[in-house]
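Structure in structure tokens, see below.
A single protein chain has been omitted; all remaining protein chains appear in their positions.
Naming follows writing order (A, B and C), and every chain is counted from residue 1.
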Amino acid sequence: MNLDHIKELLELIADTDVTELEVQDGDEKIRIRRKAAGADDAPPYVVVTSGMASVAPSYQDALQAPTPGGAAAEPAAPADDDLVMVKSPMVGTFYESASPGSPAFVDIGDTVEKGETLCIIEAMKLMNEIEAEVSGVVAKRFVANGEPIEYGQALFGIRPA
Amino acid sequence: MNLDHIKELLELIADTDVTELEVQDGDEKIRIRRKAAGADDAPPYVVVTSGMASVAPSYQDALQAPTPGGAAAEPAAPADDDLVMVKSPMVGTFYESASPGSPAFVDIGDTVEKGETLCIIEAMKLMNEIEAEVSGVVAKRFVANGEPIEYGQALFGIRPA
Amino acid sequence: MFEKVLIANRGEIAVRVIAACKDLGIRTVAVYSEADRSALHVRHADEALCIGPAKAADSYLNVPSVISAAEITGADAIHPGYGFLAENAAFAEVCEVSGLAFIGPPSHAIRLMGDKARARRAMREAGVPILPGTEEALDSFDDARKASEDIGYPLIIKAAAGGGGRGMRVVRQSKDLESAYNQAQNEAAASFSCADVYIEKFIDRPRHIEFQVLGDNYGRVVSLGERECSVQRRHQKLLEEAPSSRVSAELRDRIGKTIEGALSAIGYSNAGTVEFLMDEQGELHFIELNARIQVEHPVTEMVTGVDLVKSQLLLAAGARIEDILPETIEIKGHAIECRINAENPDTFAPSAGLITKFVPPGGIGVRVDSAAYSDWFVPPYYDSLVAKLIVHGPNRTDSMARMRRALDVFVVEGIHTSIPLQQRILADEGFIGGDYDTHFIERLLSR
Partner (left out) sequence: MFEKVLIANRGEIAVRVIAACKDLGIRTVAVYSEADRSALHVRHADEALCIGPAKAADSYLNVPSVISAAEITGADAIHPGYGFLAENAAFAEVCEVSGLAFIGPPSHAIRLMGDKARARRAMREAGVPILPGTEEALDSFDDARKASEDIGYPLIIKAAAGGGGRGMRVVRQSKDLESAYNQAQNEAAASFSCADVYIEKFIDRPRHIEFQVLGDNYGRVVSLGERECSVQRRHQKLLEEAPSSRVSAELRDRIGKTIEGALSAIGYSNAGTVEFLMDEQGELHFIELNARIQVEHPVTEMVTGVDLVKSQLLLAAGARIEDILPETIEIKGHAIECRINAENPDTFAPSAGLITKFVPPGGIGVRVDSAAYSDWFVPPYYDSLVAKLIVHGPNRTDSMARMRRALDVFVVEGIHTSIPLQQRILADEGFIGGDYDTHFIERLLSR
């Protein structure tokens, strides 16, 4: 929750007849709605959707109490309502292909079928194939080949077919 | 429940015409509703939804200073806008009269002139006369004869003439 | 020395191990579950990574995740803390084959000590006093009578397959033995489908006393004296102290020497705790060995001046006892630890939730080992320990006064804690007099 942003936006529209404003900047999403001035007393409506604010969180952020579900401070999972996130089910090392030198399982823009292998996570010398949970187009890849991956880390974003 | 967030949000909308504000961040959900300005002066209404309600008394309460008598925290200064509070300018013992057995300087209902002695505070064997700062009627007395008094403690309430 | 240690734990013990690593200039890797994202050990470590969901079985107990976390971060050793994987011999073995140093006893020692009957036998053979008993199931009442003559009264008949009090009979005189034997057998058969029973010496008012040891990789084991842990509820320790007012210097020395020899003989190394029951005559009887650092290790640290966790790291890295410990271990003053748990002090119901205010005590003689802070959410998934409050003073009286003072000013709001219960204990005449046993809390709570 970035109060400064909300405040700036409220100030911005304070003297205007704007009735709806939506701003998206990276992970942070703020939506404000209000009735035209002079109409009835329906309130401006503010919605803040924040994923994880920053990669290296301030202590203040780190100190935020997570709720039992752990929803509060998810690891980097860029919000994009249209994409299905493929998250790592384990700790390990990310590999884009079956062996060094061979082509990547998938590239950005590829169409994948549900069940198709997207990548490999190596954990304790075991190669674990990570499969697509939905069919669609690979819209984003969040990690580099050979990168260490923690549990729950976002790997791909798939736009469902 | 993050009190700071609520406080910040309340401050944010304090001088605006916002009548309803909802912020959701992870599991924390804060909704503030208030009457439109000009309606009546009903206080803001705050609803907080979060994990766990507080079970113990607030530390802020616990931190209130105990008074010598073990009474409440703030030196008893009941709010009454019409009364002028006479507060003790020193630590000591409150005496209602010049000597044991003699009549009290003032009783409830008495009319006093500015500069008239209201009581004595004994500190380090010295008898300090406490005088009325305004003329008026003694409406309230907050302490008993012989009671220990701390600095700033309310002694009398005078309704100015 | 290790360059980077992964701490396969959470809470105060993870913070404790990180502190020891920092003191040695070793880099640290914290692992955490999704429920512990804002935990203090995550903040204190040089690196941290999420290894699974809130459920411990899928995170802190997940061996592949932990090993994999060590591999991708380049850690060269793992400290398991206590609980979770600490006494898992298979995990220690996996570390070994993965080329990771396991900071604890060798896996064979963990395995031996995990098998209570084998452990008892090994310790008895090494000359450690064991609670007199038949150990094996009795073949007949005749055997029971013979055994009773060796063991003496009072004795207890226990179901071999049992637990929870069923199939148990305390016998105080020989004339009651036969009927008790038959009843126990019948109850055992009914409860566990196995009528086997065995006999053990019964201690009416046992005290729980344990000895801390450290051992190096070259066969040398040293005892660091005892801890008195009789203040417990349902086998959960609540308060520990060192030294015990019932252990004389002579007894400390004698038992210390015995376990040093015994553990050296079985090839034990690193930290360990040898648990005993003390009978009404002050004799100690071995129960089991815990092959890990324990929750209550700080009281030993306070009275000996030895940093046990730092010693674990040094010993695992190959240090010799003589290079890291003073020539003789002196017991200086007296220390008490109170466990501050997130639980209702009356009902003992766990009390997870947001800590709205956390103001730990400070000042002379006070140590706080904790992973809590104001605005921390105590997750409901793990144990309820929120802080260990430890005091040290020149003697038991001063140490108790300091503990009372520290408890008085310890503020934890938003959740229930065991602070009020600890205050009751510290105000109790029996406790103050040092006259208590493992039934102490039971009696205190029933008043």
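FYI, a residue touches a chain if its C-beta (ideal position, glycine included) is under 8 Å from a C-beta of that chain, and two chains touch if they have at least 3 such contacts.
Because the structure is a prediction, the values reported are computed rather than measured.
The hidden chain makes contact, of the residues C:98, C:344 or C:374, with C:374.
Within the whole complex, the absent chain has one touching residue among C:15, C:89, C:378 or C:441, and that is C:15. Interface residues of chain B with the unshown chain, by the touch rule above, are 4, 59-60, 62-68, 70, 73-75, 90-93, 123-124, 126, 148-153.
Chain C residues in contact with the hidden partner, per the touch definition given at the top, are 15-16, 19-20, 22-25, 40, 43-44, 298, 301, 305, 307, 309, 332-333, 357-360, 362-370, 373-375, 394, 398, 401-402, 404-405, 408-409, 411.
Note that in this section only the chains that are shown with their structure count from here on.
Averaging C-alpha coordinates per chain places the centre of chain B 52 Å away from that of chain C. Each chain gets a centre from the mean of its Cα atoms; for chain A and chain C, those two points are 43 Å apart.
Contacts with at least two other chains are made by residues 64-69, 72-73 of chain A.
Residue positions of chain C with contacts to 2 or more other chains are 352, 354, 375, 377.
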